[in-house]
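Report on the structure given below.
Take a look at chain A:
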Amino acid sequence: MSLQVQKNPIMVNVAYAGILFVCVCGFLGLLSNGKTTDWAMTNFLDLWIFAVAIVGGVVAISMGARSPFIIASGAVGIFVALTATQDTLVRYLSLSALLFAIGMYGMVKSRNAVRVLMSIELMLNAVNINLIAFAKFIDPAEVKGQLFAIFILTVAAAEAAVGLAIVLSVYRNTSTVDMNKFDLLKW
Partner candidate 1 sequence: MIPNAPEIGKLAFIIAFWICAIFLPVWAVSWAVGVFLPMIIEGQNPGPELALVADILRTATPILSVLVFIPLNAMFMVLYERRALALFTVRMGPNRVGPDGLLQTAADAVKLLLKEDITPRGADAVIFTLAPIVFFAPSIIGILPILAAITNNHPLFAITNLPTGIFFVLASASIPLVALVMAGWSSNNKYSLVGGLRAAAQAISYEIPLVLSLVTVCLMAGTLDVVKIAQQQDGGFLNWNILGGGALRGLDAAIATALKNQDWAPVIQAFYPYGAASFVAAIVLIFCSHILLGLYLTGACAEINRIPFDLPEAESELVSGYNTEYSGMKFAIFFLAEFTNLFIVSCIATVMFFGGGDNPFPQWFLDQLPLAGIQAGLGSALSFLINDMRLVDPDTFWAAIWVIIKVYSLVFFAILIRGTLPRFRIDQLMDFGWKRLVPLSLIAFLLVVFARVLVVSHGY
Partner candidate 2 sequence: MEQYMMLHDYVSNAAAETALFYLISIFAIIMSVGVISDRNVIRSGFILIGVFGAISGLFLLLQAQFLALAQVMIYAVGITLVVVIALMLTNPRSEKDTSYENEPVSKDGSPISPFQRLRLIGPAFVGILSFFTIYTAIRSESWIASGEQVSPDNVRVLGTALTTTYSLPFEFASVLLLAALIGAIMLAKAERPTPVIEIGIDE
């Protein structure tokens, strides 16, 4: 299977990478439009890290590497490169963002409903890291972030219970947990 992937011309992938990069840069421009923060204008290091990571990932895919490997090494690489010079709070926030993004990726990509639920749990937990980091660094006196994390835990538990029940009842009717086959409103 992976042989066929190797046959693809590298140039196509590089073109994709280029398109992606342009999209990202445009989006960034949109975000930082009109703001006078110090980051988007002055510090292009992060952007370069991204570019290198994306291009490297795409090239690696076209060379036939397996995608989990690439995602893992890319994510770790980006994470370490981005946060090595930052202060502690930003590190935690970046980690949370990364985990959130991985969860998002898994949620969009998975076809198995149970795995989608797992991805959602992952995203909720990423949010929790955020909140608790805030609780420690911004509001250590009355750790409000932790309180919110408790509520998120509650919501996550409720979500998991109801989600699993829905998956179960869907499975009962369709004998599958493939998300692509849930497209009927009536069965």
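The rule is simple: contacts are C-beta pairs under 8 Å (C-beta built on N, C-alpha and C of every residue); 3 or more make two chains touch, one makes a residue touch a chain; residues count from 1.
On the choice of candidates, all candidates are chains of the complex that A comes from, given by their letters.
Nothing here was measured: the structure is a model prediction, and the numbers come from that model.
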| item | value |
| --- | --- |
| From 1 or 2, the one in contact with chain A within this complex | 2 |
| List of chain A residues in touch with candidate 2 within their complex | 1-2, 4-5, 7-8, 12, 16, 20, 23-24, 27-28, 31-32, 35, 37, 39-40, 46, 50, 54, 61, 67-68, 71-72, 75-76, 79-80, 82, 87-106, 108-112, 114-115, 117-119, 121-122, 125, 128-129, 132-133, 135-144, 146-147, 149-151, 153-162, 164-169, 171, 177-178 |
